[in-house]
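The complex is shown incomplete by one protein chain, all other protein chains being positioned as in the whole.
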């Protein structure tokens, strides 16, 4: 057991700290793809604080894959108001996929502008009748005259209003078994035949869209991997998504905000933190946060020390993290009582209404990215070796 | 809404109270089937305080089926140390079954001595490989020379050490579909070929037995209902069992004992009831007890007023009641802290160790009589109209 | 002995549900939430025509003089239909406060108007239960100063009934000088909440509330019961919709309602919710007939139903998958309604602590 990163990393941390200090007042302005954002993203890449391990030829920094350095960067950036590197599904999901399975041309064409924030991507996986059961998707692609002609409907497509490109799962081999008939296609969003409709959520925001695809034509080369291998390609990417939904270090920050809230909020002049029934709920949650943090250390360690096994630790992160987060935000609402129901621009609103927003949003995350029922299936089947749901007669 | 039983019942209550008062010091002694117990049981029958609605010709009191009177009797007896009427599976399950489906000879032969406590019955339903899935039982009965010849093994047979008779489910029609091949047989426990082995439980007691049946021969007439109808006969009886496992009025008594415990138990001189985190748990449980009591009133009302529907209310009693009871007993253990772990004859033991005993016993009841997973299946299928588990390919 | 609703109660419940089913579809609720006040007024009128404003007004003042069980049945139906309409404050707590603590003159002035749907009275009693931000009012020289948060049904009200910390109730016409209204926006936009800031606003005491807290307590009990019934109604919709969705939505080639996980989620919701119906009836019965049990039952009902409601609003959303998270299906209107009910007039921990005090557990 050694939780120190070692002296060579102390130097690195000093360097990051200095950069952060020097740039903490930087303001990045404008909408996505603004010059200011792109420039800042490029600065971060140039210093190796973003896209660190991605080869220079594809627009990255070209450094080693050093998990500890990545963590130090994340830690130091988190402590400061310095603008954070851009995220999004293009960077988190598409880039790793292309690096692993894309052609040289695809890497050259897409990775650099994606990293720089010049191309925003959206994800076209789910369909109205294929939520948890992705493999049953029905959007069709036919190869006609060296073009994919795509027809169908996608849902839960985030940032589709802003995106220039969509990475999309499409059924191209209608006669193959359902997991084997899917291809992974790259669709420019300005192609004729694409219609976007925002989906309003319970939070009041519209982070997601429906996408209607009618005779959408893209070049035959806009495929990642081979025909019918889309399921495999997508699953490589899905792995990248799951871990990022419920970082216990973020939850710890929220817990600390909750503690502050409980110290400032009063009932009949008494601080809520001095009410033991509320305090006991707080402490229960704190214990769970600490357990999940310890679990995260184990995962981190397994990334640094490849001989360490942490399969189960990884499988449970999404399930546990989203449920805990939802509960934590719910406790904050109870702490505020009637004040906790305030929303939008209401007078007396606490913390900009973020607690209610998160209470709902994390319920969305319990559902999204594989519902927590699906997560339990996965844990029992892949980590505990229990049988898959048996095939049903007549299905 | 009218929670009064009405003036005619006030008179009845007065009469019961008088009887209870006059007999509260009665001591009933000796083991099961002792003269003292049988005499007391007969006295209760003679007054209509037990076997009230069972016809006189079969040894009952021969009164009307009056739910309110039964409740008044139960309420008044519960308040006093007066010896309670005997219970057991013969009285609760076999007698109603015989009344509904037995032959005249069977009613004449068995009901009276069962009511009087002269015949103790045990139940032979479950088998080692048929717990939740009763219909798959394998104990075989063949009709040879006008005798049933029975071979097989039963488990979870309660009071088998003391029983004179066993009502038993046996597969008599091996070629029929599995629900239709079972018969309901009455087996004298002194028949050669019956071997009993007590099963020790986690509580330390042995309330249950395994029963090994080897060429056990009983008369062909010892069958209730027709050949192959045992499943139907047994299900009529199982209905009688489910409701009795988790009476919220009993839970309320336990809650009141828990309150007393919390007032007497101290930590550093402070009463546990004055510790708000414990008190909040107590109050949560109290709220749930009150909800279940209200539900019980609705069920009672539906029994008195047949036009009232209370299907779902009835289906949930076992699931909710056993879980709540287990939690209540568990809170008591936490209240006592280290003292709560004491057991058997330990010094400092509280309340004879009943809290630990019940904590485990009610976990047993969560499992027994149809596990709570099976209960949830039943609720979803029968009360909410959701589909049965689909048939599995190859099963 | 009969534990349940009478034919009259059932028929009132059915009428209100049917009215809302016909007149307050999800689309209409959505337009109200987005600001269509005419629609809300129309629904309000329709419900007044069905009697919701006259239920609790004694017959001698032109009302129906019905009991708390009737009021509870109505609250459940309004929650079931997410009615965008005043009720718990204006039509239950206010007439109750006037009936038990008002002077003859106050009763004569206001009760007939309430019954007729001509007067709306907002009720501000949160500070009596537990003051946030040290809010609260002081009464002197026939006028009130201070502020009340989360006044129920106070928007466009003709008068307010507000309580000070010791449970004394005051009646203040809304056209008095020295009244500032601050509109609050909560997650649940089917109902309104306001803050009132009083600066020497002319006020009358409800005389029956002066010497003891029992009037204020009864008003709080009634309010809590209405919120509980509303939550039970809303949770029932969420369960019903979950079962229906599970019997219609297919995944992996099967109805999702055939998966044991989904079946058990629905069974757990049903097992928790079913006793809550009986509990609100039982609590209403106690408020009407068993004064010595009424406060405790009101507390426990509010706390327990709020916990069950919270769990169901989460689970039902999960059963609906991504659709449960959208505005399109509108499930969130009930989710938010349950969320607001949970906090109004005391959240579960606070009410359980009150229930402990009622039983003398704090020595």
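Going by the order they are written in, the chains are A, B and C; count residues from 1 in each one.
Assume a residue touches a chain if its C-beta (ideal position, glycine included) is under 8 Å from a C-beta of that chain, and two chains touch if they have at least 3 such contacts.
Remember, it's a predicted structure, so these values are computed and weren't measured experimentally.
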Neighbouring shown chains of the undisplayed chain, as defined at the top: A, B, C
Hidden partner chain, touching residue among B:21, B:56, B:200 or B:226: B:200
Residue in contact with the excluded chain [from B:4, B:34, B:103 or B:129]: B:129
Residue numbers in chain B that touch the chain omitted from display: 126, 129-133, 136, 155-156, 199-202, 204, 265-269, 275, 277-278, 281, 326, 330, 333-334, 336-348, 356, 360, 363-364, 366-368, 371-373, 376, 389, 392, 395
Absent chain, residues of chain A that touch it: 1-6, 68, 259, 271, 273-274, 276, 279-280, 282-284, 286-288, 290-295, 297-298, 300-301, 304-305, 308, 312-313, 316, 319-320, 373, 375-377, 379-381, 383-390
Chain not shown, touching residues in chain C: 259-261, 264
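Assume only the chains that are shown with their structure count from here on.
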Chain A and chain C, separation of their C-alpha mean positions in angstrom: 39
Approximate Å spacing (C-alpha centroids) for the pair chain A, chain B: 53
Residue list for chain C, restricted to those that touch at least two other chains: 254, 258, 262, 349, 352-353
Interface hub residues of chain B, defined as touching at least two other chains: 276, 279-280, 390
